[in-house]
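A protein chain is absent from this complex, but the other protein chains hold their places.
The letters A, B, C and D name the chains in turn, as written, and every chain counts its residues from 1.
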Amino acid sequence: MLSVKNIETWYDLIRALHGISFEIKQGDIVALLGSNGAGKTTTLKTIMRLLEDDQPEKGTIEFMGKRIDRMDTEEIVRLGISYVPEGREVFPELTVMENIQMGAYTRKDRQGIKDDIEGILKQFPILSERRNQQAGHLSGGEQQMLAIGRALMSRPKLLMLDEPSLGLSPLLTKEIFAIIQRINQEGVTILLVEQNVNMALKYSHYAFLMENGRIVRADKPEVLREDDDVKEFYLGIATETSAKGYKRYRRKVRFR
Amino acid sequence: MKKVLVAVMILCAAFLIPMAAGAAKPGFDDKEIRIAQWGPQTGPAAPWGSVARGSDILFKIINDEGGIHGRKIKYFIRDDQYNPAQTKAVVKELVEREGVFAFVGGVSAAAGMAVKGYLAENKVIWVGPATAINEYVFPVQPYLFGIYPLYEDEASILTKYAVEKLKAKKIAFFYQNDAYGKSGLEGCKARMAKLKMKLVEESSVEPGEKDLSSQMLRLKKSGADVVIMWVNPTSATIALKTASTIGFKPQWISSNTLSDYPLMNKITGGLWEGVITGAFALAPDSDTPLLKKYREAAKKYAPEERWGTFYMAGILFAEPLIEALKKAGPKLSTEAVLKQLNSMKKFQGIGPPVTWSPDVHQGSDSIMIQKCGPNSTYITLQDWTTNELATWKKKK
Amino acid sequence: MAHFKVEHLSIAFGGIRAVNDVSFEIEHNKIFSIIGPNGSGKTTIFNMISGIYKPNEGEVVLENENLVGLRPDTIARKGVARTFQNIQLFGNATVMDNLMLGRHIHMKTGIVSGACMWGKRSRAAREEIRHREVIEHIIDFLDLQSLRDQFVSNLPYGKRKLVELGRALALEPKVLLLDEPSAGMNTEEKDDLRIWIKDIQEDYKVTILLIEHDMNMVMGISDRILAINQGVKIIEGTPQEVQKHPDVVAAYLGEED
Amino acid sequence: MDMKRDYYEDIELFKSSTVLVWTIIFLLFLFTLPLYLPSYNIYLVNIILVNVILAVGLNILVGYTGQISLGHAGFFAVGAYGTSLIMMHLHFPFPAAIIIAALIAAFLGFIIGLPALRLEGPYLAIATLGFGLTIMHIIGRWEIFGGRMGITAPPLDLGIPNSSLSFVIKGDVQIYYLILIMTILLVIGARNLMKTRVGRAFMSIRDDDIAAEVMGVNLTIFKTMSFAVSAFYAGIAGGLYGFVVSFFDPFSFNLILSIIFLVMVVVGGLGSVLGAIMGAVLITYLQYDLLKNVENLPYLGGLLVAISKQWFTVIGLANFGGIALGLIMIAIVIFEPLGMFGIWIRIKKYWKTWPF
Partner (left out) sequence: MFEMLLIEGLAIGACYGLFGVAVAIIYKTSDVVNFAQGEMGMMSTFVAYHIMTAYGWPFYIAFPATLIFAILLGMAIEFCFLRPAKEPTVLGLLILTLGAEMLLMGLAGWKWGAEQKDFPFLLSVHKTVEIFPGFALNEWTIGVFVLTTVVMVLLFLFFRYSKLGIAMRATQQNENAAKIMGIKVERVFSITWGMSSLIGALAAMFFAARSVLDPNFMMEPFMRAFAAAVLGGLTSIPGVVIGGLILGIIENFFGYAWPEWKPIVAFVVIILIITVRPSGLFSKHYVKKV
C-alpha cells in the first residue's frame, strides 16, 4: 500500500534520514519504534510533505501505486493518508465540533460528512458530551481521541499516529490502543510511532526499529519481543560494552 | 605585502582624481538666468507643491517673449518633502552646482529659516517666500524680499471687518498649531485688544488631525457667531463638515490660504459657500488682461494643472523679480537687481501693490476681502486694505 | 546536609498536576539522573529548579539556600547552570561568543569600559583575554577547536549539544543540569559524551543532574537515579535498584496484561 | 585561515594587517574628502554621518537586542533640542551640552525601556511610536522649546562661549570634521561594546531570552540598558543634526523619520555595525540625492516622463522617488534578508578567490 524507497531528508545541513526503505501492507498495524531523535517523526512528516519544499531530497514514496513524494499535503490527504501528530496538535480555541469538521476539510459531500460526524461522536462518546467545548480545555486523553477522530474524518485509507500514548495514563493508553485496533478492523491501515514498546508490539502486525535515521531491525512483534537488543535499548540492561569503551584519544592540539 | 602595495596605489589614484571644488557658480551667463524654487512635491504637504509649478508659467511666458534682454530663464524645481534638512541640501546643490541667480517662492517657514542665512552668505536673491513670518523680514536680510502679506496684518484686517461690517459680537479663533496659525492668532488678538473685545474661544488643531469633533463642539459651546480660522485646507474641510454635522453654523472667516474657492467648495461638498476669506491676489476668475494672459498660458503649457490660487501664487511671487530683472538692464549683476528691488514702488501684477525700500523688505501690507458666492464665484467685499495697526511700519 | 536538594516540589498547569510532590537529595559531586517516559515532568522539574517556572509548592535548596522565588539570572549566579532539551543556543553568534556568554556572570565590563576598549591594555580587553583563556580550556576539553569561530546555526546537531554543554560549563556552576544531552547523537558521539560527563564530574567537581533516555548511559554513569511517571516519583535508588523495579519496567515498556 | 597567536586578536579592531591598511586608507580618504568633494556635497555627507551614528545606535537596539522602536525620532529630537537649548540658555560649551542632552535621551530611553520589558512585537511598536509622537507634541506645545515655530541652532562653540576660550566652528567643512571624528569614535565604541560582555548579553536576549536569563543575564538591566545606549546614540546624532541643519522644528522629527531610521537598519543588515553604516549611507543618499529629479536622469528620465504622460501625470512624477525607495526596501527583504551586509559578505567571498 505504502512503499517508501531509500528516502533521505535533510534539515539544513543535517541529514535526518539516511535513506530508509520500508513497505506497509494493506490492513496492517505497523509500528515504528526507536529512541528520541531516531527519525521516526521525521519519517512521518516526510511522507506527509510537511517539511521544506525540496524534501525528501532523494528517494521515492508511493501510495497505492501513485508517487506522492512531490505532491502537496492537501492532495496527499485527499488520496487517503491521515496523520495524527505528536502532542495531538488540536486547534485549542476551536470547539470539539469545529475541530472534527476541520478533519473533513478536503471533502465536499455534505451528507457524508454529517454521517461521519455522527459516527465519530458515537465512537467517542466523551467527545459527544463535550462537542461545544474549546478543544484546549480537554484533558490529554480526550484531546488524543479528538485528534484521532479528526484524522478519521477525511476517510483515510492509511492512518499515521505519532506517539498516541504520550502523556497518557496506562488505562487511557489501553483505551487508545483498543480504539486503534477497532479502526484497523474497520479496514484502515495504521502506521504507528510509539515509545510504549510493549503496547505497540502487542497490537501491531509488524514493527520497524529505527536508530539515527536508519531502520535497524524489521520483524514481526513476536520476534522483537523476545529480542535482547530491544530490552537493552529501552532499559539499558547492558549486555556488552561499546567497542570504543572508556578509552579516548584526546588530541591535545593547542593554538599556541 | 602585495595587497598593501595595491592599496597604496589606489590611495594615490584617489588623491589624483581632479574634481571641481570651490565656491558657488555665478547665477547667469550670456544666454540664461538661472532661477530656482523648492517646494514639496511629495509627502503630506504636497498640495503646496503647485506654487513652485505655477512660477514656471511666468518664466515660460517670458522665455516665449524672448527672455529678458536676450537671456532666457532656466528654472529649477526641487522637491524637499517639507523637510528643512532636505531643503538645505537641494538649495546648496542648486547654488553651488547649477549656479542659481535667485530663488522665488518657497513653501514652509522652517525650510526658509534653515536656508535664509546660507542664501545671504552666498548673495543669492530670494523674492517672495510663500510664507509670511516675521523672522524672514525683521530684521532685514538684504537679499530676501517678502511679498506675502503678514498673517498678523491679515488677521487684524479680517477681525476689523468682522466686527465693523458684520457686527460680530462673539468671535472665536480656530488655528493650526504652528507659526502660521499662531501669528494669525496674534494679529487677531491685537485687533481685539484695540477694540476692547475678547475672543470667546481659541481652539487649535495639529496639521495632521483627522477628527475635529471636540474642537468644533467647544466652538459651538462658546456660542461664537464668527469663527476665524487659520488652518490648512484639509483641516478646514473637516472642521466645516464636522460643524455642519453638529449643527454649528457661524460665519466662517479664513486666511487667504483657503481662498481657492473652487477647491474648497468641492472638497467641503458645497459648505464653503458664504465663507469670507482674505485674498492677496485678484480673484482667479477675474478678467483683467494680465490674469487672462496667465490663464491662457497655463492652459497651453500645463494643461494638467488646475488653475487654482496656489498655482497663481507661484506666478505672483515671481512677478516683481522679473520686473526688477527687466529694469536692471542688459548689464546684469546681483547688485543691479538688488538696486531695482530695493527701489520698487507700488509695483502691481496680479497681487497686492509691492513696495520695497532698503530698510523694509516686507513688500506688502494689504489684502482684499472676498466671499465665496454661489458656484464658487468670487465676490469682492473689500478692495486692497492695509492694516493701520501694523507695528512693523512704525518700527522703521 | 545534602549539597543540593529538592523538597516536595509541585506544579500544576491549568488544573493538571505536571509535577506532584517530588523530593530528592544529591551529594556533592555526584551524578544524579532523572528518568521517565516522555511527558512525565522531568523537564518541568528542571524548569522549576532554574527558575523559569515558579513551583506551587516546595523548595529547591542549594547549600542551605532556598532558590525558589529567585529570578533565573540570580539562580545562575548562585551556581546553577543548565542545558536544554531542544538546544537553546544563540544561533546568530559564533561558538566562541556562545561560550563567552557562559562567563557573563563572572565578568564586569560595563557600557563605558566596554566601548572604550582601546588596545590590549584597556580594562575591558584584559578582562576579555582572561576569560577567553578559561574558554579555551573548555574548547580543548570538548574538542571544539576547529569550530570556535563558526556560527552556531551552521553546526550539526551533535556539535551544538556540545557547545551548549560547554556554555553551561563556562558558568563554573556548582550544579549542572543536563536535559537529554545525548538526544540526536550517534552511538560514537554518545560514547564520547558519556566520558565527558564523567570527566566533568572529576575535573570540575560539580554536581550533575541528568535527564536522559539512553539507558546505557544512565545506567553506566549515574550514582543514583530517580524514576518518575506522570509527575509522581516512582522510586529513587542506585541504577540496579531502579532497573529492577517493576513500576519502572511498566512505565517504560508499558503495562502488560 | 589566518593563524591566531593571541587571545586579543579575537577582539581587536583590525583582524589583520590588510584590514588595518584598508581602514587607514579609508580614513585618509574620509579626512581628505573636502579636498575633492564639491562643498555642497559635504552637507550631504554630514547628514549621512549623522544618520550613520543614529543607525549604529538603533542597530544596537533593533539588530543586537531584537527590540523594535518606532520612536527614535523622539530621542533624536531630544538630542537636537537639548543640545541647542542648553547652549543657548545655560551657555555650556558644545561638548558638555551634547553629552548632557544625549544623557537625557538615554534616560528617556531607560524609561521607555521599562514597559518594553513586558511588551513584544506590535505592542512594543505602538508604545515606542506613541513615545515619539508625545515628544514631538510636547516640544511643539511648550514655548520653552520654541514651540511649533522651531529654533535656530546657536553658534557651534567647542570652548566656553563669550570668553577667550571660545572656539566657534562654522561652515560645512569644519562641522564635517567634528562629526567625522565623533562618528568614528562612536562607531568604534559600538563595535567594541558589541564584542564584549554587554554586547554578548544583548545578542543573547535577541536570540533566546530564556536561555540568556538562565545563563545569568539580567533581562531588566540589559533590555533597558540597550534602550538607553541606543537613545544615547540617537541623542548625539540629534545634537549634531541640529548644527548641520542650523534650524529645526518639531515636525522635522515625525513618525516618517522614525520609520526611515528603521528602514536604514533593516536594509543595511540587522546585527552588524557595518550593515547599519551601509544602510544609513544608502538610504540617505537615495532620499537626498539620487531619487530627486528623476526626470533629469539619463535614459530613465525620458522613459518616465513618457510613462507619466501615457498613464499618470507629469506633475506627480516626483512620487517616483518614493516608489523606487519602497521597491528597494521590498527587494532587499525578499532577496537578501541579511540586508546590504549580506550582499557585502557575498562580494567578499567572491573576491577572496580573486588573485590579489
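The rule is short, and it goes like this: a residue touches a chain if its C-beta (ideal position, glycine included) is under 8 Å from a C-beta of that chain, and two chains touch if they have at least 3 such contacts.
Bear in mind that the values here come from a model prediction, so they are computed numbers and not experimental data.
Within the whole complex, the absent chain has one touching residue among B:133, B:227, B:271 or B:360, and that is B:271.
Only one of D:62, D:104, D:193 or D:340 touches the chain withheld from this view, namely D:62. Checked against the full complex, the candidates B:46, B:120 or B:381 give a single residue touching the omitted chain, namely B:46. Panel shows chain A; residues 48, 50, 72-74, 76-78, 82-83, 85, 89-94, 98, 101-103, 105-106, 150, 154 of it touch the chain omitted from the view. Residues of chain D that touch the chain left out of view are 62, 68, 114-115, 118-123, 125-127, 129-131, 133-134, 137, 141, 210, 255, 259, 262-263, 266-267, 270, 308, 311-313, 315-323, 325-330, 332-334, 337. Looking at chain B, the residues touching the absent chain are 41-44, 46-47, 49-50, 177, 203-204, 206, 208-211, 213-215, 217-218, 221, 233-234, 237-238, 241-242, 244-247, 263, 266-269, 271, 306, 308.
FYI, only the chains that are shown with their structure count from here on.
Among the other chains, A has the CA centre that is most remote from the centre of chain D. Central chain (C-alpha centroid nearest the global protein C-alpha centroid): D. Remark: chain B and chain D have CA centroids separated by 34 Å (rounded to whole angstrom). Taken residue by residue, chain A touches two or more other chains at 255, whereas all remaining positions touch fewer. Residue positions of chain C with contacts to 2 or more other chains are 136. Those residues of chain B whose C-beta lies close enough to touch chain D in the complex are 2-4, 6-8, 10-11, 14-15, 17-23, 41-43, 49-50, 53, 78-79, 82-86, 88-90, 92-93, 95-97, 109-110, 113-114, 117, 133, 177-179, 182, 206-207, 302, 304-305.
Chain A makes touch with chain C in their complex at residues 13-14, 35-37, 139-140, 163, 165-167, 169-170, 173-174, 195-200, 202, 212, 232-238, 242, 244-246, 248, 250-255. Interface residues of chain C, counted against chain D in their complex, comprise 50-52, 71-73, 75-77, 81-82, 84, 88-93, 96-97, 100-105, 107-111, 114-118, 120, 124-125, 127-129, 132-133, 136, 167, 171.
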